[in-house]
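What follows is a structure written as C-alpha cells; I'll ask about it next.
Just one protein chain is left out here, and the rest sit where they should.
As written, the chains take the letters A and B, and residue 1 is the first residue of each chain.
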Amino acid sequence: MLASILVLAAEASTTAAELLDQAAGDAEAVKNPILPTVNEMLYAAIFFIALWTLMKFVLLPRITSVMDGRTDKIRDDLAAAEAAETERVAKLAQYEAGLAGARAEAVSIIEATRAEGDAERRMQITAAEAEVAAARAEAAAEIADAKARARSELTGSITDIAVGAAEAVIQKPLDRAAQSRIVEDYVNSSGKN
Amino acid sequence: MSMLAQVTTAAEAVALTAADQKSISAAGYAGLAYGLATLGPGIGIGYLVGQSVQAMARQPEAAGMVRTTMFLGIAFTEALALIGFVVFILLKFV
Partner (left out) sequence: MIFGLEFPPIENLVEWPNIFGPADSWYGFNKIALINLVALVATAVLFLVAGRQKTLEPATNAPKGSRNLVESAVAFIRDGIIIETIGPAGLRYLPFLASLFFFILITNIFEVIPFFHMPGNARMAGPAVLALLTWAYFIAVGIKHQGLKYFWNSVAPPGVPKALLPLVVPIELLSTFIVRPFSLAVRLFANMLAGHILLVTFSVLCITLWGASLLLVVLPFSFVMLVGLTGFEIMVAFLQAYIFTILASVYIGSSMHAEH
C-alpha cells in the first residue's frame, strides 16, 4: 500500500516537473548554454587549423620577407649613413687642421712683418737722431766759434779802449801786453759769470 | 482510492513548490555569487592599474614593459570575476 502510494507520488512529481517545463515554454531537454557543442568545436578547429597552416606556409612569409628586407635595407642605410658621417667628421677635422695651420702661418707672417717694421722704424729713428745730433753739434761748434771770435774781437777792442782810456788818465804809455792780459782775464771772468 | 488521489495532489503541490523554491533560491544566489565575485577582482585591478600608472609615471622609459605586465596581471585577476560570471549564468539559466 505504502509502496504504491510512493510510486504514484513519484509519478505525479515527474509529471508536475514536465508540466512546469512546458509552462516555461521549454519542452525539450534543457540545453546548457555554457557547455561547448560538438559541431561548433569541429568547425572552430577546422577553420583555425586551416588558418594556422595558411599563415605558416602562405600568408605570413610574404609579409615577413618584405618586412625583413626592409629592416635589412634600413640597417644597411643606417650603416652607410654612419660611414658617411664618420667620413664627414674626418674631413671636417682635416679641414680644421688646415685652417689652424693657415691661421698660424698668417699670425707668424704678421709677427714677422711687424718685427721688420719695428726694426726699420727703430733704425730710421736712430739715423734721424744721429743726424739731429750731428746738426746740433755743428751748430754748437759754429756758435762756440762765433762766440770765441766775438770774444776775441771784443777783448781786443776793450783792451784798446781801456788802454787808451788809461793812457789818457795817467798820461803815459802803458805796457800793452800786460794790460791786454788783465783785460782778457777780466773778460773771461765776467763771461763766466 | 480517494485517499490515493489526495496523496497525489498533495505530492504534486509539494513538487511544484520544490521546483519553484529551487529556481527562486538559485536566481537569488546567482546575483549574490556574481556580486561577491566582483569584489576581489575590483579591488585587485584597481590596485594593480594604480601601481602600474605610478610606475609608468616614475619611469616613462619602462612604460612598455610595465604595460605588458599590467595586462597580464589584469588578465589573471579578471579571471576570478569571469568565473563568477559563469557561475551566475549557470545558476540563473540552467
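Miscellaneous remarks
Just so we're on the same page, a residue touches a chain if its C-beta (ideal position, glycine included) is under 8 Å from a C-beta of that chain, and two chains touch if they have at least 3 such contacts.
For clarity, every value in this text was computed on a predicted model and none was experimentally measured.
Along chain A, the points of touch with the absent chain fall at residues 26, 31, 33-45, 47-52, 54-56, 58-60, 62-64, 66-67, 69-70, 73. For chain B, the residues touching the absent chain in the complete assembly are 64-65, 68, 71-72, 74-76, 78-79, 82-83, 85-86, 89, 92-93.
Just so we're on the same page, only the chains that are shown with their structure count from here on.
Work out the mean CA point of chain A and of chain B, and you get 72 Å between them.
Every residue of chain A that touches chain B in the complex is listed here, in rising order: 4-5, 8-10, 12-13, 15-17, 20, 30, 32-34.
Residue ranges on chain B touching chain A, taken from their complex, read 4, 7-9, 11-12, 14-16, 19, 86, 89-90, 93-94.
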